[in-house]
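Only one protein chain is missing; all other protein chains are in place.
Each chain gets a letter, A, B and C, in the order it is written, and its residues are counted from 1.
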Amino acid sequence: MERIGIWIAALLTLGIFSFLYKDNPFYKFCESLFVGISAGYWFVTTFWQVFMPKLADNLVAGRFYYMIGAIFGVLMLLRLFPKIGWLSRWSLALVVGTTAGLYFTRYLVSNGMIQVQNTIIPLYVKGNLSQTIGNLVIVIGTFSGLIYFFFSKEHKGTFGGLAKLGIWFLMLSFGASFGYTVMSRMSLLIGRMDYLLGTWLGLIR
Amino acid sequence: MNFLEKLLALDRRIIFLFIAIAVALPLFFTVKLHIEVTPVVRNLHNALEALPPGSKVLVSLDYDPGSMPELQPMAESFFRYCFMRDLKIIIIGLWPNGPIQANSALEIILNEPDIKKKNPKYGIDYVNLGYTAGNEVVIERMGSDIPVTFPKDYSGNKTEDLLLMKGVKNFNNIDFVYNLSAGYPGTVEWVLFGVDPYKIKLGAGNTAVQAPQIYPYLNSGQLVGLLGGMKGGAEFEIATGKPAKAVKFMFSQSVSHALICFFILIGNFAYFATRKKKGA
Amino acid sequence: MIRFSFIFLFTLLLFSSATGQEATLPPSPPTDVIAKDTPNDAGGSITITWKKSPDDIGAVREENKVKGYEILRSTESEGEYEVLGKTTAGAQTYFDTHAHNGVPYYYKVRALGIQSFSESLPSTPAKAKAQWIDWRRKYTFLLALILALSIVYFINQAKSGKQLFIRKIAGLEAVEEAVGRATEMGRKIFYIPGISDMDSMQTIAAVTILGQVAKKTAEYEAKLEVPTSRSLVMVSCRETIKEAYSNAGRPDLYNEDMVYYLTDDQFGYTAAVDGLFVREKPAAVFLQGQFYAESLILAETGNYVGAIQIAGTAQPAQLPFFVAACDYTLIGEELFAASAYLSRDPKLLGSLKGQDVGKFIFLFFIIVGSLFITFEIYDLSFLFR
Partner (left out) sequence: MRREVPLAITAIVGFALIIVYFIPHPPFNHSRDFFEDLFFIIAAFAIWLGCLNLLKVNADKVYLKKKGWTFSIVVWFGFFLMVIVGFWEGRGFMNPGTTFYYLYDKLYYPLNATMFSILAFFVASASYRAFRARNKEATILLIAALFVMLGRVPFGYYLSSWLPEGWRLGNITDWIMDFPQTAAQRAIMIGIALGIVSSSLRVLLGLERTFASGE
């Protein structure tokens, strides 16, 4: 059983890789299988790991206010019946309101305030030149980067110059992040190659 | 279309082919690369060296198969190290798949000749307590009572019956915690809910993508040491004197990085060469 | 009398003996144990503070006589005390998180030596209580209020007809071009609203941008297709496109099959969309919303089939890949500004100006705060805690 499994897994791996050469029936098969089983996988997982614990278990435990979730969930399903399908917008409205309400404060704090707090740093660190330069770079970089995002002022003159500096910082950061990620992306491929050449074919070690 | 122009509009499949070769071919060779052991890895190794034989080490594997290429070699090298040093291993997982990953790593390590000689026994030299749901809350509960948090081990034995677990009540009876993490819950949670309240000694291995977020905890001393990505794994193998998978993979890694850089350079060369021609 | 001299002799012996025996003597007890309701919380918690034992040198070390503190609790001052928990040496606070609201509790703190301990006097009673306002968040509240008011202010300004300048956003200028090109070529436009669900603001932004793009595709009669990775996103996109098409006066062109669901799975979805790209060869691809690792797989395939690609995300980690592989990329905040920008609705544009007020406040405090710290005048960072 294990050996058959390894063969199937290896063939599916090759099927996906074949897409790199060009689209072909082998890839189409793997793609369709992938869509089917992954949709099924998440359907099952959602049922056992979301629906059951979050709704059924809470109701069984006597927290009947969770019925609200069931009601809005059922309203959502009414889309299957065109005549009363418009009721599903109530559920959408609840979802959108929840997201907007939660994100408003959450991001203001974690992405806004905490970042500003971390950027309020001394511009001169006694006896530590590299830290001093580093801190200056952080403050200037954050400052000019934010200038770039200003919408209501034309990027001209000094302001435009700062915005330009901001773009340079953004580009530097994009280049660095890109280079930084290469390592883990390569690791993934090495992992697959090791599977094909080692686990499957037994060519290496 | 001359050669340079062709080079500029290189069919990407040629690049793909080169990458495939650059990754696959080095896997067949064992090359002695100079891998510098960075201070963060050195610190972790030193902290482990300071543990007397018989010390109890808790290993929390918090990742799933998606991060196997980076973290599995770290798990293997760590287990190998512990067996060689006679450190006792207690495995848990905050991710459902963690203990499964541990088993597959153990399967490989226990079959290595050096380790076979030592003949480590389940229940005496290592135990796998499996997975418990609850994310960071599990860490908190372990702080007060480990056997209550993990009443049974992975194969269903009572935790209290395991010889190794005799006298292990909470973090006070654990000498070191090693965490392999690919996200949430992971190293951040171990620091906030383990190190801060219970003062456990914590070392960690992380995926390369996640590692930068962990650095602040190193600087503040909340974390003893960190293996970042495959390179960190390789450094640890070098530090312990047992180069293995990560070191081997590092050769592929190096060659492929160099290849990408090489492609970028010839791309730029072709770009400037054709531009000059057009300008002339 | 005999007993007394015994003790006397013993003490004498102790004083004259080596440090080994000294260790068995209990450390002096902690003092000034104060118990108070933990502020700003939902109740159930009492904060205990104390002055540490004079023998405590404050660090966890071999030579420290104090090995830690134990916290004890009772409902009566002279009653039976139960051990609540332990802290390390040097600690001076403990949070009792298992208190019942409204019950008076007394606390004692024990300094632990190696084999002995000494106890403090009991604290005065304290009761846990839930609070109505979390005062620690007052600056957050203030900032949120200022931001909200300035956004609303500029929205009203714009409503009353005041002209507001908004700078050009290149990626959004290109939307018209992309839709036009697709129409000319008779090829499809793919709109990919990210892989997250409606519990992400980025997805909501993506859906609103889709509304504006759909208006254009309705006008141009271009073919729009939206494969989604989430069921709720599918439903939202359908509603949005339907609305956009009927607003553009072309409800006849709307068809529910323009939007379809593939799979919730990150890479299952990616595999399917890649297949769609190479088979349908779209003229334009929009990648807007929350993306993870699949960003580059999608963008590279889109690039490969020669589509004009306009991407946008607020996932900092994915921006480099979009910048590398797409023609235009909306960076972070620009994603949230896009629907306002495309709609040209003065009210929405007003909100962008309101955002700039927020930026100004942040910039001001970054510069002034850093200068203050540098010259050791004042630490302003507490305002953002």
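Methods note: a contact is a pair of C-beta atoms (placed from the backbone, for glycine too) under 8 Å apart; a residue touches a chain by one contact, two chains touch by 3 or more.
No experiment lies behind these values; they were computed from the predicted model shown.
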item: Chain not shown, its touching partners among those shown; value: A, B, C
item: Chain not shown: contacting residue from C:205, C:226 or C:283; value: C:205
item: Absent chain, residues of subunit C that touch it; value: 40-43, 130-134, 137, 140-141, 144, 147-148, 151-152, 155, 197-199, 201, 204-205, 207-208, 210-212, 228, 230-232, 234-237, 239-240, 242-244, 246, 257, 260-268, 270-271, 293, 296-297, 299-300, 303, 314, 316, 319, 321, 323-325, 331-337, 339-340, 345, 347-348, 351-352, 354-355, 358-359, 362
item: In subunit A, positions touching the absent partner; value: 1, 5-6, 8-10, 12-13, 16-17, 19-20, 28-48, 50-52, 54-55, 58, 65-66, 68-70, 72-74, 76-77, 79-80, 86, 89-105, 107-108, 110-113, 115-116, 118-119, 130, 133-134, 137-146, 148-149, 166-183, 185-186, 188-189, 191-192, 195
item: Positions on subunit B contacted by the hidden chain, ascending; value: 10, 12, 15-16, 18-20, 23, 33-36, 38, 65-66, 68, 96, 100, 208, 212, 229, 231, 250, 253-261, 263-264, 267-268, 271-272
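To be clear about the criterion, only the chains that are shown with their structure count from here on.
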item: Chain-level touch network, classified as line, ring, star, complete or other; value: complete
item: Per Cα centroids, the chain farthest from subunit A; value: B
item: Pair of chains joined by more contacts [C-beta pairs], A-C or A-B; value: A-C
item: Where subunit B and subunit C are represented by their mean Cα positions, the distance between them in whole Å; value: 27
item: Chain centre separation (subunit A, subunit B; CA means) in Å; value: 22
item: Shared-contact residues (touching 2 or more other chains) in subunit B; value: 209
item: Residues of subunit C touching at least two other chains; value: 317
item: In the complex, subunit A residues that touch subunit C; value: 16, 19, 22-23, 27-28, 30-31, 34-35, 37-39, 41-42, 46, 76, 79, 88-89, 92, 95-96, 98-100, 102-105, 107-109, 112-114, 116-117, 119-124, 139, 142-143, 146-147, 149-155, 170-171, 173-175, 177-178, 181
item: Touching residues on subunit C, where the partner in the complex is subunit A; value: 139-140, 143-144, 147, 164-167, 198-201, 204, 232, 235-236, 239, 262-265, 267-269, 271-272, 274-275, 278-279, 316-317, 319-321, 323-324, 331-334, 337, 352-353, 355-356, 358-359, 362-363, 365-367, 369-371, 373-374, 379-381, 384-385
item: Contacting residues of subunit B [partner subunit A, same complex]; value: 13, 16, 19-20, 23-24, 27-28, 68-70, 207-209, 212, 229-231, 249, 252-253, 256-257, 260
